[in-house]
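The block that comes next holds subunit A.
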Amino acid sequence: MNQPIIQAENVGKIFPGGGGGLWRPAPPDVRAVDGVSFEMTRGETLAVVGESGCGKSTLGRLLLRLIEPSSGRVLIEGTDITTLSGAEMRQMRRKVQMVFQDPYGSLSPRRTIAQLIAEPLQVFGLVKNRRQMRERVAELLTQVGLPPSVMDRNPRQFSGGQRQRIGIARALSVDPSFIVADEPVSALDVSIQAQIINLMQDLQQEKQFSFLFIAHDLAVVRHIAHRVAVMYLGQVMEIGTKRQIYEVPQHPYTQALLSAAPEARLDRPYRRIVLKGDVPSPTAVPEGCSFHTRCPLAQGICRVERPPLAQVAPGQMAACHFAAPNSLGVAAAGPSLDKSNSPRARA
Partner candidate 1 sequence: QNSSNVIRIAVSAGGPRSVDPNQTTQGADNWSTEQMFEQLVRPRDGQFATTDDEYVPTLATSWEASDDGLTWVFQIRQGVQFHKGFGEMTAEDVVHSFNRARFDGVNTAVMGNIADVQASGDYEVTFTLTGPDPLFLGSTVFQNGASIVSKRAEEEKGEGFNTDSIGTGPYQLDRFDIENGVFLSRFEDYWDGPANIERVECLYIADTTAQTLALISGDVDIIEAVRAPGWVDQIRQRDSSLLVDMTNPGSFMTLHFNLNVAPFDNPLVRKAIATSISSEIVANAMAPMGQPTFTLSPPEYPTGWAHDELPEELRYDHDPEAARELLREAGFPNGIEFTANTSQREDYRSSMLIVQELMRASGINMRLNIMDHSAYHGSNRQDQNTLALHAASFPPVALDYMMRYLSTGAEVKPDGSGGTNYSHYGITIPGVDDELAAMQRATTMEEYTEIGRGIELKLQEDLPVMGLMTLGFTAIRNPRVDLGYEVESGYARWRFHRATKA
Partner candidate 2 sequence: MATIEQDFAPPEPGLSQRLRRVFFGRTATVIATITVALFIFVAAFAPWLAPYDPMAQSFISINKPPSWEHWLGTDQFGRDVLSRMIWGSRNSLIFGFLSPVLAALIGGTLGVLSGYFGGILDRIVTRLVDMLLSFPELLLAILVAAALGGGFWNVVAVLTVAFTPGFARVARATTLSVKQEPYIESAIAAGVRTPVIILRHVVPNIMAPIVVLMTLWAASSIRLEATLSFLGIGTQPPAPSWGNIIREGLANIFATSWPIIAGGLAITIVVLAISIIGDQVRDELDPEIN
């Protein structure tokens, strides 16, 4: 395989509690992302899943340096972007683009579709004049399945799914090599969601950009990702190929997540593991393994020592004291979790 397109090395983000003042104590810091490392190759789709507030979006922003990391480095095609100057970073943005969750909020409401899609083009001087600009916009609109005739309309006139297409067209306009999509379908209706997923899949295959796909819906991820990372409280709990994650999940959290997702069918594939309690606040991440407060397997060691993200199979890593490394490459079952709770293998 060629050089990784993007590398995250131990990236972390702590949001300072802020506020405070002369006399009041500052609120506690938010540990949004905590020591995340991974790399992606060209044409690969990595999905990041996890519950609300676990730091998925923050991670996405860090990768594009939309916020400054508190620790770690991000390399794009070998360049450490965390040290680039403002102007250099702007140039780098040609390579990396983003698609947002909120189809209603991500398009500046007082501009036309053409203006919106062409904005990155103009920033990088990729179009010389108006005619060229409109031609390019028309081309992009066709690519995302919209008639070019709509380019002078205003985003308000579009439905959620259509706006998401426009957002994608905008991201594609500069032909990036890396796109972060932050929950691009979770605000959409089911029947529209399928359209967008298919569209993104097609485009990715065609253009071969690397794709970081953030989602909380495991079922959606299954259809688009090559690899999946599961996050909990700012940390990656498990990362592996799609197969590994869905069929032989090693981390109890991954298993619980899979089992909790409702399925539109009568024969539920996974037996329910109902986790107790709520997700702890990222302002007070538990000591030791951050999942121990809800983990059905938690032991004494979990409360004290944080398990490292360790290889459990080739290409699969999990952060659990009980996920034993398995050199065979096929983790037949989960860790010491009750066998009956493990996901049913596909027939």
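A word on the picks: all candidates are chains of the complex that A comes from, given by their letters.
We take it that contacts are C-beta pairs under 8 Å (C-beta built on N, C-alpha and C of every residue); 3 or more make two chains touch, one makes a residue touch a chain; residues count from 1.
The model shown is predicted, which means the values in this text are computed figures rather than measured ones.
> Thinking of the complex as a whole, which of 1 or 2 is in touch with subunit A?
Of the listed options 1 or 2, subunit A touches just 2.
> List the residues on subunit A that touch candidate 2 in their complex, please.
By the definition above, subunit A touches candidate 2 via 61, 64, 66, 90-91, 93-94, 96-98, 100-102, 105-111, 119-120, 123-124, 142, 145-147, 150, 153-154, 156-159, 162, 167, 170, 174, 195, 199, 202.
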